[in-house]
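Excluded from the complex is one protein chain; the other protein chains are retained at their positions.
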Amino acid sequence: MDFEFDEDQVAFGAAVRRFLDAKLPPSRLRTIWDEGQGYRHEVWRELAGLGVAGSLVDEAHGGSGGRLTDLVLVLGELGTHAVPEPAVETAVVAPLVLSGFGAPALQQEWLPQIAAGDTIVAVAARPEGARVPDGATADVTLVRSGHEVHLVRPQRVTARPLAGADPSRRLAECDYRLDDSTLVTVDPAASLLIDTAGAAGTAALLVGLCDRLVDLTREHLLTRQQFGRPLAEFQVLKHRLVDVAVAVEAARSLTWNAGYRVGVGDPGAAMAARAAKAAASEAASRAGAAALQLHGGIGFTWEHDLHLWLQRAMSWERSFGIARELRAQMGAELLEAK
Amino acid sequence: MDFEFDEDQVAFGAAVRRFLDAKLPPSRLRTIWDEGQGYRHEVWRELAGLGVAGSLVDEAHGGSGGRLTDLVLVLGELGTHAVPEPAVETAVVAPLVLSGFGAPALQQEWLPQIAAGDTIVAVAARPEGARVPDGATADVTLVRSGHEVHLVRPQRVTARPLAGADPSRRLAECDYRLDDSTLVTVDPAASLLIDTAGAAGTAALLVGLCDRLVDLTREHLLTRQQFGRPLAEFQVLKHRLVDVAVAVEAARSLTWNAGYRVGVGDPGAAMAARAAKAAASEAASRAGAAALQLHGGIGFTWEHDLHLWLQRAMSWERSFGIARELRAQMGAELLEAK
Amino acid sequence: MDLTLTPDQASFQDEVRTWLRAHVPTERLASPGTPEGLEQHRSWERTMFEAGLAAVHWPREHGGRGLGPIETSIFYDEYLAAGAPDRLNRLALGLAGPTLIECGDEAQRERWLSNMLSCDEIWCQGFSEPGAGSDLASLRTRGVVDGDRLRVDGQKIWTSHSQFADWIFALVRTDPEAPKHRGITFVMIDRHSPGVDVRPIRQMNHSSSFAEVYFDDVEVPLENVVGELNDGWRVAMVALTNERSSNLNTAAHFERLLGEVIDLVPPERRRDPRIAAEIGRFHEEIEAYRYLTLRTLTELSKGRRPGIQSSMGKLWWSEMQTRIHELGLEMLGDDAELLDPADAPGGFVHRYWLGRAAHIYAGSNEIQRNIIAERWLGLPKGR
Partner (left out) sequence: MDLTLTPDQASFQDEVRTWLRAHVPTERLASPGTPEGLEQHRSWERTMFEAGLAAVHWPREHGGRGLGPIETSIFYDEYLAAGAPDRLNRLALGLAGPTLIECGDEAQRERWLSNMLSCDEIWCQGFSEPGAGSDLASLRTRGVVDGDRLRVDGQKIWTSHSQFADWIFALVRTDPEAPKHRGITFVMIDRHSPGVDVRPIRQMNHSSSFAEVYFDDVEVPLENVVGELNDGWRVAMVALTNERSSNLNTAAHFERLLGEVIDLVPPERRRDPRIAAEIGRFHEEIEAYRYLTLRTLTELSKGRRPGIQSSMGKLWWSEMQTRIHELGLEMLGDDAELLDPADAPGGFVHRYWLGRAAHIYAGSNEIQRNIIAERWLGLPKGR
């Protein structure tokens, strides 16, 4: 039993952090947001160069053949920096589903491109009227249709772009023309894997984002003076941030576990991923509310960076299952098991 | 529009407060508790002498012919002092149901005794296996059976006393032998009135009890020193008591309204009583939790008076509907109305 | 205790209802942020003014109806129920006007009050500053007496309506040596004076309902000072006490919001006991707020000044409102991610963020809790 990351994993995370600190400061994120729907994912290609996109792709297809545990800290960094790309869809869900369920030709065609950062993948929950982040701009989309999973190229997509609150989402309402040529698998384990890997990966993003919110708020409390002393001396404000920090550590612990269980294909992976995602969503929601409240008015302005993280948090809280639904699913399973 | 009590109502409440301060201090309550199931309701007779029991009984039957509004402040005082008698059942529910739905002979028989404080009334929610406070000791019991309401004398009751957590409840599990001779009415408005008047009256008791909890806790915060200063200087503790106090004021406002609407027979009385009872239960639950936490260890001892109020609060929170159920009823009505 | 209307109240309610039915514009007015919207709102306000309904709570001698607090709330409940437009000159009618009536001199009342009612002049508020936050009295905008005028330099923030306002009632520091709450002056500043610069603040919810106002050596006649020089804190407290007589954030307002949420509950969830319990609880909280408010109105109508209820009320509605919004967002499902109110029924996302801001503005909820702890529970100031 050893519940820590190894040196390589820690170093990988640190490398990505250094890269993003330099290349994706809030100012860059603002530029990307202003570019809106036309954004072309340059940051993603550079991240792929660091091995992020191919981490879960096997070596034969140009990846490093890792497991989700290898990527958990990296996803945290992507969350801390609010990367605008669909990282979990592209670097986690697609490689795992294609490697596990795709025909060799399909793997051969897509995995190297994914690993190289040349392909951005979207995930759609249903074939008609689906709200899909990057639905109109992804290079390829994994589409669920009942228990089937399809892989659909842009030519077969009818996408109506929508103005979403989070400019990083590039939401579209999409219809997909599916047939035998798009089918990846009819194995229900593939759809379950989409849910599970998506939830575990998004939990990791959210935990990283929470770290950012806690840090920003902590700094604000330490520097902002009111009534002649720093906010950080007011017990009520301290305790509010403590409750957030504790929720984040809880979510972090669950996320490490979910990443591990998905990585080793543990039968408990689905439950672990739900628990992690629910806890991370809850932590992010509390962190966001506390950050906004403790920042005061300035936090509501476009000029301040806080909203960059808040918008992203609200989107990720919804991706791959909202807390209440995930909890109801877990509870229903426990109630049935008795 | 005038949402205040008049001078007579305020004076009635003050008289009852003075009486109870003198006659029902915590030490007396402890004696009563020690007497347990055999308690004989002496305090109630004295309260009846002040006009409490007959307040809602008409003058022809020896009461003062008031409305529930006249009794709201008085019930608050009974709550503040945690009176061990079934005050709402005896002084609110029974007079209203008998006056509104009972045959003249029934009124003639029971109302004068109730007003004199000679009769203690229990209320049972069903004829079989009902958990009834004072079920084995009441002089008479109002029993609901579907839409019917019956009035049952002790000879027709099979009561199995139970050891309840709140010694003031004198709980029993009861079966009642009903027939035409016990029937009061088949009008469904009578059962609704039991719920409504019971909820509004119990809300008033709880608000008074909350006042006690807030006062005790406030005093403790002001006097108990930790780390060289009174607890009352710690912002987190202050805010916790503030949240309780605000919840109590909300419940108080709803309780005044419920008392008024029940008193004038307003069609909104049932909703108003549910809202008041739910809010008062919530306020009491929060007040109890805060009182216990802010008192620290001493609050858990039998020696300290706090538990006298906590036990009573927990019972009354359950009487005539728990908050969640009342809220679900209100919500269901609103959802259906749309 | 009597919750029925008196005959006078009933006939006033009747009068208002009839008048509103006849006059409220049938089409929704454009936003007052647009030129045509501003004109439409002015025109509606002028209609109200001509009917003598511009400020029913003002004394008759100043152009109001001299109504008490309960009658005023009857008016605004009818106003909301009639779907009438948001008031344009809210800050004049609710704050600046009543403050002038209580603390201004004859000439000042003459100069401004009537134009407030007619909406010939629109007002905004200049209290908040970027460096001050909850500690309002630490404001730093300077006012230096120079002959018969005040020279004002500094910056205000969170000013609403300032893009079309003509006047700003502001607090400026006129004695930097005095203790924090002294040395502050309450003054009316012409928004069109040279040196006044209004810059809209873009908000995180992609809209701009507030602005920053910069003062660069702005000359203000001393006769625009309300009350005495350096006595502005007291005048500001009078203004804030009057804030409650606004039509915003009444129980009727939240009842309507809850109705919208109920409409959003999808058919398959209408029997979910949790949804029912949440809606029932919101109903309970709205009713609690209604009767908390009515207790205050009753006290006011008897000439007493209730102390703490405005803090309690603000805490109550702002936190309740956020939870109602959250249920609304949950019921919206995927639509909750959409930006455009045209696509997102009810514009809940937009209102959610505004609602979050309500935990901060007009005295943050932490400040309200401090106030309640100290003034209501009698707990010491301090840590």
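In order of appearance the chains are A, B and C, and numbering begins at 1 in each one.
Everything below uses one rule, namely that a contact is a pair of C-beta atoms (placed from the backbone, for glycine too) under 8 Å apart; a residue touches a chain by one contact, two chains touch by 3 or more.
From a predicted model like this one, the values you see are computed outputs, not experimental measurements.
K.L.:
Among the chains present in the display, which ones are touched by the chain that isn't there?
P.N.:
Per the touch rule above, the missing chain touches A, B, C.
K.L.:
Looking at A:145, A:257, A:285 or A:301, which residue reaches the missing chain?
P.N.:
Selected residue, touching the omitted chain: A:257.
K.L.:
Write down which of A:126, A:156, A:238 or A:304 is the residue touching the left-out chain.
P.N.:
Spelled out, the listed residue whose C-beta touches the missing chain is A:238.
K.L.:
Considering the complete complex, identify which of B:103, B:165 or B:186 is in touch with the unshown chain.
P.N.:
Here the residue in touch with the unshown chain is B:165.
K.L.:
Could you list which residues of subunit C touch the chain missing from the display?
P.N.:
Those residues of subunit C that touch the unshown chain are 272-274, 277, 382-383.
K.L.:
Identify the residues of subunit A touching the omitted chain, counting contacts across the whole complex.
P.N.:
Residues of subunit A in touch with the missing chain: 1-6, 9, 69, 214, 218, 221-222, 229-230, 232-235, 238-239, 241-243, 245-246, 249-251, 253-254, 256-257, 260-261, 271-272, 274-275, 278-279, 324, 326-332, 334-335, 338.
K.L.:
Against the chain that's been left off, what residues of subunit B make contact? List them.
P.N.:
Within subunit B, the residues touching the omitted chain are 131, 162-166, 169, 171, 224, 226-227, 234-237, 289, 292-293, 296-303, 306-307, 310-311, 314-315, 318, 322, 324.
Here is the rule we use: only the chains that are shown with their structure count from here on.
K.L.:
Mind checking the centre-to-centre distance between subunit A and subunit C? Centres are C-alpha means, answer in whole Å.
P.N.:
Centre-to-centre distance between subunit A and subunit C: 40 Å.
K.L.:
Check each residue of subunit B and list the ones that touch at least two other chains.
P.N.:
As it turns out, subunit B has residues touching two or more other chains at 234-235, 239.
K.L.:
Of all residues in subunit C, which are in touch with two or more distinct other chains?
P.N.:
366, 369, 383
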